[in-house]
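Sending over a structure as C-alpha cells; questions will come in a sec.
The complex is shown incomplete by one protein chain, all other protein chains being positioned as in the whole.
Up next, subunit A:
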Amino acid sequence: FYLTPPQVNSILKANEYSFKVPEFDGKNVSSVLGFDSNQLPANAPIEDRRSAATCLQTRGMLLGVFDGHAGCACAQAVSERLFYYIAVSLLPHETLLEIENAVESGRALLPILQWHKHPNDYFSKEASKLYFNSLRTYWQELIDLNSGETTDVREALINAFKRLDNDISLEAQVGDPNSFLNYLVLRVAFSGSTACVAHVDGVDLHVANTGDSRAMLGVQEEDGSWSAVNLSYDHNAQNEHEVERVKMEHPKSEEKSLVKQDRLLGLLMPFRAFGDVKFKWSIELQKRVVESGPDQLNDNEYTKFIPPNYHTPPYLTAEPEVIHHKLRPQDKFLVLATDGLWETMHRQDVARIVGEYLTGVHHQQPIAVGGYKVTLGQMHGLLTERRAKISSVFEDQNAATHLIRHAVGNNEFGTVDHERLSKMLSLPEELARMYRDDITIIVVQFNSHVIGAY
C-alpha cells in the first residue's frame, strides 16, 4: 500500500512552522528575515524538541534543536528552560534587579522572551513553578555576583548551559513533595538531551552546541552556487578532539573502557549532553536517588542499571562549545538540525537544496548521463517523475519541510522519489526507528541587505 501524495504531504506538514520577523515601516531592520522549522517523528512519541524565541530585554533571537534519548523528558525540559537561562545570563545587572524587584513585590514581570511555537510545542504547566524558582535562584546569584562587566555572549551561553544542567541534577537530588513533579524531575535527569542553539544579534552569530546535533551556514558563492560552513562540532566518537578530551579527564587505566563501539562507556552516542545523570552522578548517589524515588523509577531496569567500568564520574558534561561567526552578505541561511538529518544528507546537499529553495531557483540537480548506462526509456521515466516532483516542490511552503522531503525521499539521482518517500512514511511505528531517526530542522533565513549595511 502506498500513501498518496496528499497523504504524504499531510504527514510532512503536520509539524511545520514558519515565522517571519515583522517589518517596521515596510522595512525589515533585523538581520533575520524569519525561520522555517519542522520535525518528523521516528520514535513514538518523538524525542526531538525545538525552540525559537526573540529576546525582549536584550537584542537577538534564539533558536535551538534538542535531540532527546532514553525518553523525551530531558529534551522537553531543556527546550522549555534553556532559553530563559541564556536570556537571563545576557541581561544587564539593572534589568535583573528590576525583574527581581517585580517578583519580590508581586508586580507584573517584564517579559523576557517572546516564543515562536508550533501548537504541538507544549510547556509543562505543572513544572513551571519549580522551573521558575530554579531560574530565580540563578538570577539572584547573578545579581549577587554583579561583576559590572558587560555580558559576553559566549560566556553567557556556556554559563546558561552548565547552570541548567546543574539545576536539572539538583532538582532530581532534592526531589519534590508533589509525586508527579518528583517523578518528572527524576525522568528529566535520568533521560538525556543534546542541544544546538544559535543566538543571532545583528551580524553576530553564536552557536552553542552540546552533543551531535549540528549547525550549518548556507553560503552563496559569487557564481551563485551554494556551499556549507559548519558552525558546530559533533560531540561523538567521530570527533578526535572529543575522544581526546574524555580520555584526558579520566585516569589512563580507564582509557580502553571509556569509548567502546563508538559510544561513551559503550553506551552513549553523544559525548556531551544534558541530563543523563547515570553518567554524571556517583554510583552511591544514583542508588540513593533511585531507591528513595517512586516505584516507577525503581521498576525501571534502565535507571537501576549502572554503566560498566564506572569509576571516576562524571563522564559527561553539558558544557557547550561555542562558535562565533560574523555574518556576511553571502551568508544566506542557517540550518540547525538533529542528527536524523545529517545521517541521511551531506551538508553540501543540504546547502544546495535549501539555497535553491529559498532563492526560488527550483533547479533540481541537473541530471548528467556521465558514465551511467541510461536508456532513452529510463531517462524518460526519470524525467516524468522529476516533473511530477517539481510540482511537489512547489507545494512546500516551508524550507524545513522541503529538506525533510529530500532527506527521506531522495533517490540515487538526488531527486525526491515519491515511491520511496511514501514507503518511508508508512513504516509501522516499531520499524520506523530502524530506517530513520527523528528529524528536527530549523532553517533561519538572513537578511543580506541588513547584514551588508553593517
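Keep in mind that, in the parts below, contacts are C-beta pairs under 8 Å (C-beta built on N, C-alpha and C of every residue); 3 or more make two chains touch, one makes a residue touch a chain; residues count from 1.
Here, contacts and distances are computed from a predicted model.
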| item | value |
| --- | --- |
| Listed names "CST complex subunit CTC1", "Phospholipid-transporting ATPase", "Essential protein Yae1 N-terminal domain-containing protein" or "Pyruvate dehydrogenase phosphatase regulatory subunit, mitochondrial", with the criterion being the UniProt name of the chain not displayed | "Pyruvate dehydrogenase phosphatase regulatory subunit, mitochondrial" |
| Sole residue of A:T4, A:S179 or A:T384 that reaches the chain not shown, by the stated touch rule | A:T384 |
| Absent-chain contact - pick from A:V374, A:L431 or A:A453 | A:V374 |
| Subunit A residues that touch the omitted chain in the full complex | 364, 366-370, 373-377, 379-380, 382-384, 386-387, 390 |
